[in-house]
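Removed from the display is one protein chain of the complex; every other protein chain stays in position.
Lettered A, B and C in written order, each chain numbered from 1.
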Amino acid sequence: MVDVSVNIGGLKMPTFLATASGTFGYGFEYVGAVDYSKLGAVTAKGIRMEMWPGNPMPRHAEVPGGLVNAIGLQGTGVEHFLDITVPWYRSCVPSVPLIANIWGDSIESYARVAEKMGSAVDALEMNVSCPNVKAGGHTFGQDPNVLFEVVSAVRKATKLPLFVKLAPNVPSITPYVKACEDGGADALSLINTIPAMVIDIEKRRPVLANISGGLSGRCVHPVAVKMVYEAKKVTCLPILAMGGVYDAKDAIELMLAGATAVAVGTSIFTDPGVISSVYDGVVDYCERHGFAAVRDLTGALENSFI
Amino acid sequence: MVDVSVNIGGLKMPTFLATASGTFGYGFEYVGAVDYSKLGAVTAKGIRMEMWPGNPMPRHAEVPGGLVNAIGLQGTGVEHFLDITVPWYRSCVPSVPLIANIWGDSIESYARVAEKMGSAVDALEMNVSCPNVKAGGHTFGQDPNVLFEVVSAVRKATKLPLFVKLAPNVPSITPYVKACEDGGADALSLINTIPAMVIDIEKRRPVLANISGGLSGRCVHPVAVKMVYEAKKVTCLPILAMGGVYDAKDAIELMLAGATAVAVGTSIFTDPGVISSVYDGVVDYCERHGFAAVRDLTGALENSFI
Amino acid sequence: MTDEKCRVLEHVDVGGGYRRLVLNAPNIVSNVEAGQFVHVRVPGLDESSLRRPFSVFNAQDDRLFLLYKEVGRGTRVLGLVKEGDEVMVLGPLGHGFPLECKGAALLVGGGYGVAPLYLLARSLLARNVGPVKLFAGGRSQADLLAIDAFRELGVEVFLATNDGSVGEKGLVTLPLDAEIAKLKGASQDFEIFACGPDPMLKAVAERALSANAKGWISMDRHMICGVGACYACIQKTVRGNSRCCIEGPVFAAGDLVWE
Partner (left out) sequence: MTDEKCRVLEHVDVGGGYRRLVLNAPNIVSNVEAGQFVHVRVPGLDESSLRRPFSVFNAQDDRLFLLYKEVGRGTRVLGLVKEGDEVMVLGPLGHGFPLECKGAALLVGGGYGVAPLYLLARSLLARNVGPVKLFAGGRSQADLLAIDAFRELGVEVFLATNDGSVGEKGLVTLPLDAEIAKLKGASQDFEIFACGPDPMLKAVAERALSANAKGWISMDRHMICGVGACYACIQKTVRGNSRCCIEGPVFAAGDLVWE
């Protein structure tokens, strides 16, 4: 029996497999189509203090090998989340830990929503790829100094295991990883979507109402592997890796590159069964290669590449 | 008759369509399989001062929707390039302008190879995504200050139209565009490949001998469109756009986003006929939509999106 | 809701670019309600392509009937599926039509918008609700689908085509308006159930509201997940941004906010 549990930044996951924020609603929508016993955590859709309507339509465009989306973080706000959504999730899915993904438009608003979460969820994941209204639309995550500040503020506001989800469009992940470490993060989530845009050439206008969006799906996987590998070289923080996981091989690559746990995301839309097939395939790989625990895969490249 | 010619940073291209560096050798390798009358420029494989062996094998990995490569800029050095390669290209392909792609490991070596080129080629394109040996492996292009320095140095060394090819893995393209402007570049080439990595899970080692490489191919196209659109918003420099151009629609998207000319790259490997099909499709689009010249497509989104 | 592996029992061209796909889907068939949809993983599309949503035309004896038109890459590739192939079908999904109809049920379909109306007609008739009348519109005769099937149920059918090739020449609202006037003149209750292109739906919703009748509007939006998880298929309603896949696809006419 392969031990499939992992501990990532203080969050005990019964299995190594999570869902990525924004791809699995609030965790209960797929009941009936997914084997939840194979999930180690659900990451809920992003939540901020207040209700947020999200972007106008259209919100997505399918592209070869991927999906560009600009949903715009539609959500009901933290109170509804705590009063209605979390209890409903707990009743539908009693045994899978819940990670709340949080965001804000100011450092203070991040801290407030984190504090408000109390211990109602099992961990927090910060989305730092949304615009800082004080900085003219720059994202919190694109400047290591601002990133440090917002992580520090959230750290002070919560005792929950704290994940920070980083964007892949950086020349080097190192200063961002250091900012998360210094700010007191417990773990990293890698990677967020890649900025992208699709144009309708007949209408000569962007397909998305938001003009641009984020690329996810199968094609971003090699970018995620690279980012996890680079981050692992410079940090002891555990990594929850996501980005184009469509099969067990994809998940194993991310773990060998340094991830402690892996999330499926866009692949769920095509095949909710990906949760079972990735889980089963990783366990089978461990059995075939003599790994007693999935956690032993983390960074388990041949010596010369560590 | 649609006017297909464009002038990009002083380089007169008989058509709007080029080939991307590294995907078309030195321009003559595809003779017999390509209709050169449809090309407005050939960008040669990267050249530095001295011979360079490139990376060990394996140098590439095919991934869904793309290709990860780490060829490592194998080349014979600028003297052989000028003595043998360019004359041979001119004899095989007399009417298509030649852009030399140059690189170095120091600011001085960039300037030297640029100077050495004299007027043997029709334009220079700087690859700034290679490591600066003085900066511990950071690329020249990842720091706007260093980028400014290297562009300035090359600007002083050449009177040729000067293109700078920028990497897509940045939080914002703006400071890099400004560095190119301030350094005296005549045009931008967007985008270089996206850092990526593939792991052989059975051998538990990277597939590429170089560990990681650059992702190109169909799947990077929406990332290129986004980058061109963002660059165009902040600069008057003309843009040569490349990244996942597999059909005319892909090229038109890049031009509507702001590109003056477009290059095909990885798509050539699958289908050398892409040069004809993209050219024909763009001309057909112009005819259908009443554009008298391909250059009128540049940035021709509906007013509200400019 | 289950993700059911379904064998293709029949897949035929019914003319005009429309096809009928019949699947063996006992789980979905035993749970589906009129107006719900299924989310189909199209075999032949590459493995990372999104699913495509289809209204349920009929569900009977373990067999799930879909009626669709080739409108893009997904439906073009779906057209290649052959009898005996297996297809993954997620469903039943969404909120369908309410069946507590008071008075006449006026079913209004534009093009393949009639797809969810057949199971609706059957369901209403099974509850002895009615009478059930179908108003079907399209560009031309070939766009009027399954009309005989409705007639066989005993549904009175009114047709309209843009080119006048069959029925009234003009929009489907022509015969609908006439029927509404007649019912109102006779002080008879009615409800309207509609599926089709947006302009038709908007026109039908307006008629329901101005007649003070209940209107049930099935919206067709591009979808990603189909289960309410991704928030891509938004329709503005009086309650804010609602998801067509879960709050819909059927909305009350008065709840819709048209842009």
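General remarks:
Definition applied: a residue touches a chain if its C-beta (ideal position, glycine included) is under 8 Å from a C-beta of that chain, and two chains touch if they have at least 3 such contacts.
Predicted, not measured: the structure shown is a model, and the values here were computed from it.
From the options B:Gly40, B:Pro195, B:Gly217 or B:Gly299, the residue with contact to the chain not on display is B:Gly217. Screening B:Glu50, B:Glu149, B:Asp200 or B:Asp271 for touch with the missing chain picks out B:Asp271. Seen from chain B, the chain kept out of the figure touches residues 22-25, 29-33, 45, 51, 53-54, 57-60, 62, 65-67, 69, 71, 74, 217-219, 246, 266-273.
The working rule: only the chains that are shown with their structure count from here on.
Separation between the centroids of chain A and chain C, computed from CA atoms only, is 36 Å.
For this pair, chain A with chain B, the centres built from the Cα atoms lie 33 Å apart. Of all residues in chain B, those touching 2 or more other chains are 64, listed in ascending order.
Under the contact definition stated at the top, the residues of chain C that touch 2 or more other chains are 46, 48.
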